[in-house]
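I'd like to ask some things about the structure below.
The other protein chains are all here in position, but one chain of the complex has been omitted.
Note that the chains take the letters A and B in the order they are written out, and that residue 1 is the start of every chain.
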Amino acid sequence: MPISKLGRPFFALAVLAALIALPPVADAMGQPALTSMAARILIYGIAAASLNIVLGYGGMVSFGHAAFFGVGGYVVGILYAHHASGDPLFGFIPGSNQLLVTLPAAILVSGLAALVIGALSLRTSGVQFIMITLAFAQMLFFLFVSLKTYGGDDGLIIRRANEAPWLNMRDKQTVYYVCLAIAVAFFALLWRFVNSRFANVLMGLRQSERRMAAIGLPAYRYKLAAFVISGMGAGLAGALMANFLRFASPDMLHWTKSGELMVMVILGGVGTLFGPLAGAAVYIILESVLASWTEYWQLGVGIILLFVVLYTHGGVQALALRLAGRRP
Amino acid sequence: MNWRKLATASAITLAAASATQADEPVKIGMITTLSGPAGYLGQDIRDGFQLAIDAEGGTLGGVPVTMIVEDDALKPGNGRQIADRLLNNEGVKLFTGIVFSNVAGATLPDIIDNDAIYISPNAAPSNFAGSECHKNYFVVSWQNDSLHESAGQNATNLGYETAFVLAPNYQAGKDAIGGFKRFFKGEIVGEVYTRLDQTDFAAEMAQIRDAKPAVVFQFHPGGLGITFLRQYQQAGLLETTPMVVAEPSMDGVILNAVGEAAIGINVSSHWNADFDNEASKKFVAAWKEAYDRPITYYASQGYDTALAIASALKANGGNLDDLGPFREALRKADFQSVRGDFAFGPNQHPIQDWYALKVVAGEDGKPMLKTGERILEDHSDAYAAECSL
Partner (left out) sequence: MTLFLEQLLNGLQFGVMLFLMAAGLTLIFGIMGIINLAHGSIYMVGAYAGALVITETDSFLLGIPAALVVAAIVGILMEVTVIRRLYRRDHLDQVLATFAIILILNQAITILFGRQPLFAAMPAGLGGSIELLPGLIYPVYRLAIIVVGLSVAAGLYLLINRTRIGMLVRAGSTNRDMVRALGVDIRMLYTIVFGLGALLAGLAGLMAGPILAVQVGMGEQILITTFVVVVIGGVGSIKGAFYASLIIGVVDTLLRAYLPGLLRQFMVGSEADALGAGVSSMGIYLLMALVLLARPKGLFVADS
């Protein structure tokens, strides 16, 4: 529909403008913690949108994406720990507290993890794929739990956020704007990706692997590439989260975190560009609003989730469009 | 300074002053664990704290207070997020409530570095007791290691020569075994780390039976402890091998759930429901009046934390704009603790006595914890010397 096609970029720009204006407005309203909440939404939005690459566009239900999220976080944490102590990692990799070093490192390492896990997991499909990704995530979870040097079960405290040239990363608003800038860049890249030939092949694979194979496309390689890209995105989000919380813990890799990421994707709308971001926003706002009302907040989250799955057919984005009188 | 600036400045001063008037209650942020298997720990701390407020009719030390309770769900990230919101949006200056060391580790730095005070009613990990101690950080409960040091001393006093030790594989578990070994003079014949999510201890029971120790020391708080003890009994070990534990492995709830099987177990603690002092009797009576569930030492710590806050609020009239006098007053620990003698050491952790308790059959037939002799007197902790406050 032409109206919605015209309307969407405007809507996206309006949201962006609101996000840019948020910190001063939140301060003026006496609600500065809104900025932190928005930062968390942006970070989880990146992670959920990354998961959506395999989940929505590729049709591969990964139940272990928290692994890459956590690996990204731990890369930042471990590099910081070695920077603080001065001992190089494995005896030759120096530690670092520079954002421009740690972020690419986190993306790289989580990409490598996704390459190994994806290469093995993609030999299966369906329920087995869901479970084998879960299994690998659990292995990494227990690995970090048993790493005594890096805090084990208690997690790794990062005393100061990473430094970046010309920026004062101790200031919370600066950290927020860094997250926002990275999120904008990420979604711009994702937009290019979604409209690329590669993504078309991926969506074709979801519908019929056999047909794509008949055209002579190597399905396995395409899926693996998508899995790795998705893992890198989740790793980026994890690295940002470690900087934002100044903390990395095995909790980031727990299977319930994988579940939460899936919930965000489904809440927002599977296979849509901005759906996961909307889903992250809804989930996090729900969680904190309900938690401040009642200690039984999980009951509310559960009931709303159930409602969304059973009745909205396509998450909040679809629901909003239907309420606005359009078909999703 | 022109008149406009002056007007603004005085308006701000007025606003600040009115905020500290007695009719504006002091906000106390309680971040605690209320959901999941360990939820009863946080619930008891909160309810113990509330008892002290209720006893004063909604005030602490004569100053009206409101308690903002939030559930961290045992997730360090949640704790941090809640602290951030309470600090910045609600302007909370006083925090308490955290049950678990890992949540404390993530949440504390944000609070104490941002000019707010944290008073721990439970967890006190070693890293904040030594060289990283902080003027805004107080502990009313105990330093983590002390719990298990008292158990080690208890085992030594009871004359056991060999011990088998078990704890979950996380920092507090390792601290537990470290603390026990520091004061146990005998030989360790087996050391096993369990999992925090473990539900079946049959494999460990077989190992204990095979090692034939004189005594078993174990640290399994909450539901884990119930499971462990029940299975220990079912494996027939309770008749052959005595057990020494610190209070987290034998709190009121665990005792209630395990029942008669617990009779004979040696516990060490800094407080027990049968303590013969006015403050403790008053607290126990108030608890029985208000709640229909077993009393735990967690509740006593919540209650004592509230008393400590009350003593400081009373001394400075509830003014938290300048934390200096508040800290000064708090450090004096001018309150009647339910555990008797209580003082803060140089690292603002407790100096207190530890007692040997034993599970015995009570008059009504139900098992109860009976206080025996004092194990450690005016005990501080192993890290106080490293702190320079």
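Quick note on the criterion: a contact is a pair of C-beta atoms (placed from the backbone, for glycine too) under 8 Å apart; a residue touches a chain by one contact, two chains touch by 3 or more.
Since this is a predicted model, take the numbers as computed values, not measurements.
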In the whole complex, of A:Leu19, A:Ala66, A:Ala226 or A:Ile266, the residue touching the missing chain would be A:Ile266
Among A:Leu89, A:Val184, A:Met203 or A:Leu305, the residue in touch with the chain that has been omitted: A:Leu305
Per the definition of touch given earlier, which of B:Thr156, B:Gln207, B:Asn277 or B:Asn319 contacts the omitted chain? B:Gln207
To test your reading of the contact rule: which positions on subunit B touch the chain that is missing from view? 34-37, 39-40, 43, 169, 174, 191-195, 197, 199-200, 202-204, 206-207, 209-210, 222-224, 226-227, 230-231, 234-236, 253, 256-259, 293
In the full complex, which bits of subunit A touch the chain not displayed? Write them out. 55, 61, 63, 120, 123-128, 130-132, 134-136, 138-139, 142-143, 145-148, 152, 255-256, 259, 262-263, 266, 270, 296, 298-299, 301-303, 305-306, 308-310
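We adopt the following convention: only the chains that are shown with their structure count from here on.
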Can you check how far apart subunit A and subunit B are, centre to centre, with Cα atoms defining each centre and the answer in Å? 36
Sort out for me which residues of subunit A touch subunit B in the complex. 30-34, 36-37, 40, 145-146, 148, 151-155, 157, 159, 245-247, 249, 251-252, 288, 291-292, 295, 297-298
List the residues on subunit B that touch subunit A in their complex, please. 34-35, 69-71, 75-77, 80-81, 84-85, 88-89, 101-102, 105-106, 109, 125, 169-172, 174, 196
